[in-house]
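Down below is the structure, laid out as structure tokens.
Note that one protein chain is taken out, while the other chains of the complex remain in position.
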Amino acid sequence: MPVPTTDPDITVRAAQLRKAYTVTEKEPGFLGSLRAFVRPNTRTVEAVKGVSFELRGGEMVGFLGPNGAGKTTTLKMLSGLLHPTSGAATVQGHTPQKRGTAFLKQITLVMGQKQQLIWDLPAQDSFLVNQAIYEIPDAEYRATMREFDEVLDLSGILSKQVRKLSLGERMKCELAAALLHRPKVLFLDEPTIGLDVNMQERIREFVREYNARFNATVMLTSHYMADVTALCQRILVIDGGELVFDGDLSALTSGPDARKTVRLQLSRPETAARLSTFGELIRLDGLDVELAVPRGEVSARAAAMLTHLDVADLTVVDPPIEQVIGQLFRSDKKPEPVKALA
Amino acid sequence: MNAHTWRKFRVLMATQFAHMTVYRAEIVIWMLSGTLSLVMGLIWMQQAASAPGGEIGGYTARDFASYFIATWGTAQILVVWVAWELSFDVRQGTLSPKLLRPIDPFWMHYVGHWAERIVRLPLMFVLLVIFAVLTGAQYTTQLSHWLAYLLLVPLAFTLRFLLEYCIGLLAFWFEAAENFQELVWVLYAALGGLLAPLSLYPAAVQKVAAFTPFPYMLGLPCDLLTGKADLSDVLRGFFILLAWTVGFGLLRALMWRHGVRKYGAVGA
Partner (left out) sequence: MRFWKLLRIYLSASLSVQLAYRANFLAAILSSFANLATGLLGVLLFYSRPEIKELGGWNLEGALMVVGFFTLTEGLISVWLRPNLTQLSEGIRTGTLDFLLLKPVDAQFQLSARNLNLLRLPDMLLGLGLIVWAGAALGTVTLSGALLSAVLYLSAIAMVYAIWFMLNTTAFWLVNVQNITELFQGVFSAGRYPLQALPLWIRPVLTFVIPVAFITTIPAQALRGELGTAALFSPLVALILLAICRVLWLRALGSYTSASS
């Protein structure tokens, strides 16, 4: 049952979304198979354990988490492919799993490798199919194609057989086909995976333009932090099927737990134990050292290092986001002691 | 039919036709590999020729030739592989992009099959003429019978398509459905009349067959062309096929609704 949306600005709402799978387990080898044949061992796996959040119209949100955390399952529930075991989702006022025509015309889900293009035909043909299926008027179709062509540079590749396109070209076509009907809500699952840096930048640019032009809501998962930092102000972090963070990207880097990384170039080797007294030792590689220190104490600690160590060079940088999020995943545990590497 | 529906049909048909022409060599191979009815036809012809009186159960060698060539051609129009496609889609997760579109994937497959028929037709026709000339097969010259055939066979195809679709949907529950497909094919071949004209079957088998849709899908249209059945048989057969078609249409809708709920439990 759809949860009544109180705020008209909310386009995507997940309320205690949960998805559990039953999986069959098998011991390895032939005897294991035989046993499983006679009496299958089943086990319930909770991929998503009650996730709640709301997205506003026009918002671009990064959806992060390690592999198997439940990102794709959540996206599939929000786009109506999977029926939630419990909880409810509302997207543009619709219940996704009913997969009503009005709902499907307003959303899109792009999954890295799973293509909706017809492999043996030119991409153009798949576009025409989508135009017919989504009932897009000719004028709108031409206008959309023109706009997409400007950002994605589709000229020349639309008439080539899809199987003969490069990965990047295929991804461009895939995205264009998925957005041809001008959906208001975009679920993008790893849209840049496997692409080179230039192509990643272009896809990002395209998503940004699309968002600005149509005020579309974008929910994006990616392995590349650059995607997220370039597009999203807000991030959701999921781990083990639970939402562990929902907030500003900058809050992660400037909150009370926020840290900075101090990079040192030493003139003389030091022991790990000694270095650890100045901050958490992240890397020790000969004379190259990286230390994590609390944001507020950066100046004092840096001064101490300069005084007590033989420092050839010192730089202070923001830690890479992977590391920040990794820290978040371990936030309930004690900071792990750094083993001496030397 | 409104303008949007017509446009969807037209575009899907054109695209699927283009798609199928890529696979024309495959189509020819599959077409030539379905020889069961031809082999059976050759044996029955040989037996009739050497039988005292030159006929078996009222069929001369030439009658057998007419019947089995018609069976071969009709079976070509009734070829359905949707069970394999669906089963694959469900297992590999390639159903997902199809589910995201505001159109039931059923229609893509259905139109695709008809588009393939168009690719198949020219060579099939040439072969039919060659077979008929070689064996002296003879067919009805009554236009009404041919029109009735053209009415019956698309319905038979639709029924077979729905039946196979339901088998393919079993993949939601059983992970793989290919062997169910084979089981039903055997019934279709045996009871449809691929092995012999149904009137030559033992009486008990004929009775059982009458309770299945198969004799009306294959045997009846062929009997019509060879002059062994008349329009009243067709009328009866048509309504029986229609009833089965409605039945399987409902079953498909039901299975689809429940199956899609289970989808994703496999791969994710």
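By written order: A and B. Residues from 1 in each chain.
By definition in this document, a contact is a pair of C-beta atoms (placed from the backbone, for glycine too) under 8 Å apart; a residue touches a chain by one contact, two chains touch by 3 or more.
The structure presented is a predicted model; accordingly, all values stated were derived computationally and were not measured.
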- Item | Per the touch definition above, residue among B:Thr5, B:Thr35 or B:Gln92 touching the missing chain | B:Thr35
- What chain B residues would touch the chain not displayed? 25-26, 29-30, 32-36, 39-40, 42-43, 45-49, 51-53, 55-57, 173-180, 182-183, 186-187, 189-190, 195-196, 200-202, 205
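What we mean here is this: only the chains that are shown with their structure count from here on.
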- Item | Where chain A and chain B are represented by their mean Cα positions, the distance between them in whole Å | 47
- Task: Please name which positions on chain B make contact with chain A in the complex.
- Result: 4, 7-8, 10-12, 15, 18-19, 22-23, 93-94, 96-103, 260-261, 263-265, 268
- In their shared complex, at which residues does chain A touch chain B? 21-22, 47, 72-73, 76, 79-83, 97, 99, 101, 104-105, 107-109, 111, 114-116, 118, 120-121, 125-126, 128-135
